[in-house]
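All protein chains of the complex are present and in place, except for one that has been dropped.
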């Protein structure tokens, strides 16, 4: 029970269902003094908003974020920040065709087994709309990280068989698939058209790079930085695999190849010659870029007939109509970035008391 | 701070360093009434004990587990179970050659950055010996799961380039590499010999299968079953990638391929025709086998010269001698299984209150 | 940081300031299947609503609760229940007279020291209006407890020097001071009139009795039932003392007087002859009535001139005008009851897994 809260000191609680009145989030533990208005948050919301392209749902939601508490005169006060988005376009349609059928690839069956019944309209709590709260919270975390010189870049590395061949950070926001390679984006778009034509959907790989992360964050032994990041990523419904740094490639490498040699950079700072570790050693940030890769599964809602069963245990066919994306990943990009920002912020706050000297610095008045 | 505790209701706290007096664990929240003696736990300890083969460290530790509290007349009492293993073979040798040098691929640099200094003898808290406590706790969790009809099988699927070609569960415990394919185990042994000859080490892939898991465990939205499992896996120092079910293969699949159709089995029970999801849908167990795969990096301690720097910021060479395994994975197999067992147990206990009917059943006296 | 969440499995997160847009709460971990509508909750809200009598603030708030998520077809779904009340009567007045002055007996100085600045309009987060969220959550907990046969009665035992001389449960809701003794209520009303005439305020003692609590709830050793209840009570701003059972009277008693003898009741059930312990032994409920007493301090906002200082460190006089109650306790009665209900519910859910037999009962399908 009670799995809707994430984080220890920077604590995020989301609430709301796809077809309820609203979706929201409470962010508790945000340090006081961070400049914050709705205008700062809305651009993050817009990145996951539906209806942005042919490949995202046509559901017409403006997803305007409203701050209800926790700021005063344009700054955070240290008290909980409550934010909300109203659901405006939940069609009041007939659910009788699907209410008793378990949609393959969805959480329906698990929810029924766990709770005894469920809100069968559009996924309820397991809908992607739940991530609205995460993105609003992630926006705050991102703004806070920026104040510490930390930035995050997230993009799609591969869609179905189409992987990027080059990297241009500017390009990421130029195409609707958030790919850093214009050519790949074009091919991927064509691939998605073919999926749609076949009433099918596609998986993808999302990559997230953190720059400027100071060394020393992460809590051995269970709350390692990579452990918390992995949990954060897998808490996103669509994610089925996570890698840090070289990830699964370490299976076939050797220690001599995989170890990153330490050296001294031009500014006299300790750094690593390579970054197979993806910026995390022993669960603690090492000052290099943090590199996370996630596998996003194909949208389970597809319009072709599928075999399934009813609640009552009868074999039936199901066809899922409605406003479904042929790919989840483009809208998940900002969710991955948000969960990364929230996790880093939480571990940075938790790490403040790691040394007696730091404690003295803050409290010896 | 305070990252040495794992779990919400079944809560595991480990302590101890590789070269301290002892290594231990406190398990709090274990239900009362579980038969438990040291003899029940020792077989799990023996699976990670050093000195079992050519490919594991020669450190001579008996790793005899001692229960200090929490049982009475052979059963758990519901109070914290404290368990300990004495460190008996920590060589009192000269560390001056490595105490100021950051070992590549190790946590040394991060620890210094985080805490200001560290116990430089053999890895201290980031040593693999910390996992002793996890295995003792995992043994208890495994015994509890067995009472619920849940069993876990863990093995090595691949070592360097050598992947298994067949699966024989009996074979897993017949070879020292815990591979379910005798032929692959033989080839892998030869491969490890060549690594050792070159003062090198190898990565590997570990797979873990859970059978008998009831549907309905896992807490949406952040404490999903897969999210908690991923954190558990990444909390093991050697793990750099985690997959559930098809994992990264979903990137190139389509919804039509990846969705698992529901059907009715011979006993009239709802089941899935395929298991691409790896037993978890929407973060909740679906009653199918849970399938977890982890990438284990090559042992970072290798005897060949490597480039690094000192605490003081001087470039130096380092050669790491001592008793190091050419591969971490065989001893990590039981750690993966233990963290899986702990995670499942915690989520099963947490899930008991998901329905009002269950609450009434327990408390309406 | 992050102190706005209460509870482990039945988890309550409140948000909102007295002069912000709204006040709200998220209840996560409520078991699925509890009948719940806004009509079930509103009566609890009405008990703490302002403007009910001469002794409560004239602020004109309707405090209509709105459920935003977590229910479907009139029952809880197991997902987070978000509830909100809009602030409709926050006067937009001139705060320049008090914004820089620390009000004696208030949290102003502490907030400034902690966060660097604060929302100076009407107490911000430390306002009594924050408790709206607690009462909405407490209503849900109370409804759940009722399903288990547990009921809570809360009332005022003493106002200033006027203590109750008799107990009539029906009387509690007949007078606006929630005293179970009509005569005492009348005298207390006269006493409060004299306080108001002198621009002064009064303290009070609140008592809370829980009937029907099963034996066996509470988690040794830190999360004892009385420890959690004491935290719950002291988390209410006005409370300065808490007693369980005989409380401070134990100082002057002896073991022979204070020990409650066990006996067998008419139904053959084990019970206690007396209840000095107040229903809790060793931190675990013993099946007797739980008895809690709390000391509520006089309203700190009084209209007479008081000495204080400014943020800048200048000595000044302050006079606090506005809509303030001459006594906090009548409106705190339902808050005490709510925090009690939330605490009991959380510990009942936590206690479900105390025995292996219970775990098997729920999960062995």
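Going in written order, the chains are labelled A, B and C, and every chain counts its residues from 1.
To be clear about the criterion, a contact is a pair of C-beta atoms (placed from the backbone, for glycine too) under 8 Å apart; a residue touches a chain by one contact, two chains touch by 3 or more.
The shown structure was predicted, so the numbers you read here are calculated from the model rather than taken from an experiment.
Peer 1: In the whole complex, not just what's shown, which of C:195, C:290, C:332 or C:362 touches the removed chain?
Peer 2: C:195
Peer 1: If I consider the whole complex, including the chain that's not displayed, which of C:115, C:178 or C:363 touches that chain?
Peer 2: C:115
Peer 1: For the full complex, which residue in A:5, A:18, A:79 or A:131 touches the chain that was left out?
Peer 2: A:79
Peer 1: Out of B:20, B:149 or B:212, which residue would touch the omitted chain in the full complex?
Peer 2: Hidden-chain contact among the options goes to B:20.
Peer 1: Of C:186, C:259 or C:361, which one is in contact with the hidden chain?
Peer 2: Hidden-chain contact among the options goes to C:259.
Peer 1: On chain B, what residues meet the omitted chain?
Peer 2: 1-5, 7-11, 13-17, 20-24, 26, 28-29, 31-33, 66, 68-70, 72, 75, 77-82, 84, 114-119, 124-125, 349
Peer 1: What chain C residues would touch the chain not displayed?
Peer 2: So the residues of chain C touching the missing chain come out as 1-6, 14, 102, 104-111, 113-116, 125-126, 130, 158, 160-161, 195, 198, 200-205, 214-224, 226-235, 237, 240-264, 268, 270, 273, 277-278, 281-287, 295-302, 304, 306-309, 313, 315, 350-351, 353-355, 357.
Peer 1: In the full complex, which bits of chain A touch the chain not displayed? Write them out.
Peer 2: Where chain A meets the chain not shown: residues 8-9, 29, 31-34, 76, 78-79, 144, 147-149, 214, 220, 348-365.
Here is the rule we go by: only the chains that are shown with their structure count from here on.
Peer 1: Nearest chain to the global Cα centroid?
Peer 2: Chain nearest the centroid of all protein C-alpha atoms: A.
Peer 1: What whole-number Å value describes the gap between the mean CA coordinates of chain B and chain C?
Peer 2: Chain centres of chain B and chain C, defined by C-alpha means, are spaced 44 Å apart.
Peer 1: Roughly how far is chain A from chain C, going centre to centre by Cα mean, in whole Å?
Peer 2: Averaging C-alpha atoms per chain gives centres 38 Å apart.
Peer 1: Whole-Å distance, chain A centre to chain B centre, using C-alpha means?
Peer 2: Those two chain centres are 26 Å apart.
Peer 1: Residue numbers in chain A touching 2 or more other chains?
Peer 2: Only 1-5, 14, 114-116, 125 qualify.
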